[in-house]
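Sharing a structure, written as C-alpha cells. Questions coming.
Here the complex is missing one protein chain, while the rest keep their positions.
Chain IDs A and B follow the sequence of writing; residue 1 opens each chain.
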Amino acid sequence: MTASSPGIARSRRQHPDGSRRLRFPSIPERVRYGLIGFVVVLPLWEAVVQFRLVKRVTLSSPSLILEAAWEDLLVNGTLWPHLFQSSQQFVLGLGLALITGVPLGLALGLFRRLNYFLDPWLSAIYATPTIALVPLIVLVLGLGLESKIFIVWLEAIFVIVVTTMVGVRAAEARYLDLAMSFRASRWLTFTSVILPSSFPYILTALRLGTTRALVGVVVAEFFAANKGLGFFINFSGTTLRTDRVMLGVIILGLLGVVMGEGIRRIERRFEKWRPDFN
Amino acid sequence: MSVAIQSQPLRPQKSRFGRLLDNERLLYGAAGVIVFLALWEFGSRSEFIDRSFFGRPTGIIEAGIAEVQTERFWGDLFASFSEFAIGYLLAIVLGIPIGLAAGRFRRLQFALDPWLNFFNSLPRIALLPVLVIMFGVFGPGSKIAVVFLGAFFSIVIPTMQGVRTTDRRYLDVARSFNASEWLLFRSVVIPSTVPFIITGLRLGIARALIGVVTAELYTQTEGIGVLIRRATELRQGDRALFGVLLFTISGIIGVEAIRRVEARFQKWRPQTSLERR
Partner (left out) sequence: MQQGLALQARDVRMEYVDQQSGDRLLAVDRVDLDIEEGQFVSIVGPSGCGKSTFLKIVNGLFPATEGTIEIATPAEGSAHAMVFQDSSLFPWYTIIDNVAYGLVCQGVPKKEAQARAQPLIDLVSLSGFERKFPYQLSGGMQQRANLARALTVDPEILLMDEPFAALDAQTRELMQAELLRIWNEAHKTVLFITHQIDEAIYLSDRVLVMSARPGRILADIAIDLPRPRQLEIKRTPAFITYADQIWGMISSELKPHIHDVAKTTGTVA
C-alpha cells in the first residue's frame, strides 16, 4: 500500500478491499426516508380516487389538484389577489402584535408588580380559545379590514407576550449578580444582561406568533371576509370544489412550514446567547 | 478613607395574616381582578360600554343562571364535551404510541417528519371544509376529527422529541448492565420522556378546545360554540360571554388536571428554587 502523506484527503472513494466502485452520491437518510411518505401516499391517493374507491369530491386527487394549481395560479391567476389580501392582513396584524407584545412582555418580566396585577386576566384570556370571541368581534368591528387585523393581533399577541416574559425571567441569576457586583445601573443591567439574554426568546416569540397569526388570518377570513386564502378555501368547500380546497390547504401549510423553518434558522444563530446554553 | 458596610438585622416573623398581606402576588392579583371587574360593571351600567356586545359581570352570571335551567343548554354542553373527550382520548391513544415509536426508530421519524411539520403549522380550521364533506355537517364526526387532529400533533411531536433526547448517560449505564432493548425502553426512555408527554398533553388540551369551538362555529349544529353564535346574533352579549366563559373554565380545569397528573409522575424531581428576585 502506498503511504499517503498526512493531510491529503483521498479524492476517490475506495472500497475497503481496494477496488473502486461506482457510488451514487449519498443522499442523506433523512431526505430518503422523508420522501418515502410522498412516494407511497401520492400514488395511493391517486389510485384510490381513480378507481372510484373514494369519491372525487371527498378527497380530490393529486392530478386534479395540480390541474387546479395550473389554472388558478398560472392561467387565470385567480388565486393571487386572495394571497395578496391575506398577506396584507397577516403582516399588519403580526407587526402590530410584535410592536405591542414585545414591550409588554419585557415590562411584565421586569416589573413584578405589574405582572401580578395583570396575571389573572392574561391567564384567563390565554386559556380561552380566541376563536370563541370572533362572533363578538365581528359584531363590534364589522366586516372590514379592522376586524380582521384585530383578530390576527389577538391571536398572536398572547403567545408573544408570554414568551418574551419568560425570556426576561430566564436571565440567569449569575449574570444579574455579576452586573450588581459591578454596581451597574438598572438601565445598564437591562441593556447589557436582560435584553441580550431575552433575545433568543424574542425570536421564538416571533416564530410562535407567526404560526398563530396565520391561524388568525384564516379564521378571520372564514367568518368575516370575501377575499383571502381562508375565504378561498371556505368558498371552494361550499361549492364542492375540493381540488381548490386542497390546493389552498397545501399552500397554507407550506407557507407555515417555510416561515417557521426560516425563523428557526435565525434562532439557531443566536443559540449561543441563550442563558442555558452550555 | 474607608467605607463601612452596615448590617441589617432580620425582621421578626410576622403573624399568618401579616404574611398573607405581604404576599404581593395575591394582593396585586386580587386588586387587578377587582379593579377590572368594577370598571366593566360600571362601564356597562352607565351605558359607556354597549351591553349587547360586551355584557356585564353581573349580567353574565344572570345569563348563566338562566341558561343552565334550559334543556337545550345541557344538550349543547354534552355535545361539546363529548366531542372534546372522544377526540382528545383518541389523540392520546394514538399519539403517544406513535410518538414513542417515531422517537425510537429514527427512520420512521424521518418518514413522518414532513407530514408532522406540515399538519402542525397548518391552521386546522382550513381542514374543516374537507372534513365536513367527509363526515357531513350534522353529527359529531367532523368535530371529533378537528379535535383529534389538533390534539394529535401536539402530543406526537413532543413525545417524539422526548424519546430522542433521552440522556445518553442513562442509556449507557443500562446497556453496561446488559439490559434488553425492551427493558431499556421501559426503565429509561419512558420515564425520561414523561415530562415531554405531559407538555404534549397540556398543549393538546388547548388545541382540542380550540378545535371544538372552531368546528362548532363552522358547522353551527350543536354545542356551546353554537350557543355563542346564536347569542351574538341576538345581541345577547351576556349570554355569549357566558358561553366563552365556559370554555375558559374548561381550559383552566384541563390545565390544572394535567398539573395534578404531572405532580404524581414527577415525585422524583427535586424541588427547584424558583425566582428568588
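Following the convention adopted for this analysis, a contact is a pair of C-beta atoms (placed from the backbone, for glycine too) under 8 Å apart; a residue touches a chain by one contact, two chains touch by 3 or more.
Note that the coordinates shown come from a computational prediction; the quantities given were computed from them, not determined experimentally.
One chain is not depicted; across the entire complex it touches A, B. Considering the full assembly, B:Gln8 is the residue among B:Gln8, B:Gln69 or B:Ser176 that touches the omitted chain. Mapped onto subunit A, the interface with the missing chain covers residues 174-175, 177-185, 188, 192-193, 196-197, 199, 272-273, 277. Although one chain is not displayed, subunit B still touches it through residues 1-10, 13, 270, 273.
Everything that follows uses one rule, which is that only the chains that are shown with their structure count from here on.
Centroid to centroid, with C-alpha atoms defining each point, subunit A and subunit B lie 20 Å apart.
Against subunit A, in their complex, subunit B makes its touches with residues 24-25, 27-29, 31-33, 36, 53, 106-108, 110-115, 117-119, 121-123, 125-130, 132-134, 206, 209-210, 212-214, 217-218, 225, 228-229, 232-233, 235, 237, 240-241, 243-244, 247-248, 251-252, 255, 275-277. Chain contact summary for the complex, subunit A toward subunit B: residues 29-30, 32-34, 36-38, 57-59, 112-113, 116-121, 123-125, 127-129, 131-136, 139-140, 169, 173, 176, 211, 214-215, 217-219, 222-223, 230, 233-234, 236-238, 240, 242, 245-246, 248-249, 252-254, 256-257, 259-260.
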